[in-house]
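See structure below.
Note that this complex is displayed minus one protein chain, with the remaining chains in position.
Then we have chain A:
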Amino acid sequence: MIDMIEKEEPIISEEEAAQYDRQIRLWGLDAQKRLRGSRVLLVGLGGLGAEVAKNLILAGVKGLTLLDHEQVTEESCRAQFLVPVTARGQNRAQASLERAQYLNPMVEVRAYPDRPEDKPDDFFLQFDAVCLTGCSRDLMVRVDQLCSQRNIKVFCGDVYGYYGYMFSDLGKEHHYALRIFCSLKEALEVDWTSEKAKASLKRTPVDYFLLHVLLKFRTDKGRDPDPQSFAEDSQLLRQIRDDVLESLAVSGDLLSDDFVSYCFSEMSPVCAVVGGVLGQEVVKALSQRDAPHRNFFFFDGRKGNGVVDYFGPN
């Protein structure tokens, strides 16, 4: 890894050793040093974003950049714990900055209020890992394509009510050489008409199709399902479900109506679970330790179970 050789070997101070003691005892000093030399971009400071921010800041990365163009609303205050209740109307990234920094003064935390769509390619290339939450499908595909070529680790994740997922693309040259990752585009564009795909449908978590529905909703409406518009959004969700399943050439029975009323807003405990898994995947990738999940993790907060599954060109 050329990037790592060029970097100066980080030193863990006695202060850091004392604070990180319990995690150094788990993943070792070398892993902690690699974290100490890593810069991460986090897009989206909703419920899931705040959890990931917390986890990465506590882990002791070199720097975490927060990027979010959204404003703090009443809903944001309910969803996450970094934003002060007095910050209504402020930019969500900037409003989260102070509390995020307090979590660990030894990490360089920055916040920018811009739209990720407006950021030039260069912006994304300054990081060792990027983590996208609350982003449109198009943006995620673009950033993934751009970054994975340069060996920058890409992670995506969202929480919709009781449901959540994370996706990772660690590129072709990841340290754990046995594992090959594919792009998000390839992962989402699996051809379900092939015999092989049809055969594997039975074992496929329905969450994968649910993800397609919710990403389409986000693209079409420019937002996620809103409890304030429950009636219309529910109707739209059912419609999108029909359209998506048809376009993927899979049975409409795969996803019953049931999911509709459980995918509104971001449920805190689900953010905690998905944010925990996602945070740990980022730590694993940056520290080059332990086998990464490949390439999706789906969590169903109603049932209480979480599965790892691979989607991509077979």
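The criterion applied here is as follows: a contact is a pair of C-beta atoms (placed from the backbone, for glycine too) under 8 Å apart; a residue touches a chain by one contact, two chains touch by 3 or more; residues count from 1.
Note that contacts and distances are computed from a predicted model.
S.K.: Hey, which one's the missing chain according to UniProt: "COMD2 protein", "1-aminocyclopropane-1-carboxylate synthase", "Protein YIPF" or "Ubiquitin-like modifier activating enzyme 2"?
M.R.: UniProt protein name of the non-displayed chain: "Ubiquitin-like modifier activating enzyme 2".
S.K.: Of A:112, A:127, A:259 or A:297, which residue touches the hidden chain?
M.R.: Of the listed residues, the one touching the omitted chain is A:297.
S.K.: Touching the hidden chain in the complete assembly: which of A:14, A:118 or A:195 does that?
M.R.: Answering carefully, the residue with contact to the hidden chain is A:14.
S.K.: Using the document's definition of touch, tell me which of A:82, A:111, A:240 or A:255 contacts the absent chain.
M.R.: A:82
S.K.: Can you list, in ascending order, the chain A residues touching the missing chain?
M.R.: 12, 14, 17-26, 29, 47, 51, 54-55, 58-60, 75, 77-85, 99, 102-105, 161-162, 227, 230-231, 234, 261-262, 264-273, 275-277, 279-280, 283, 293, 297, 299, 301, 303-309
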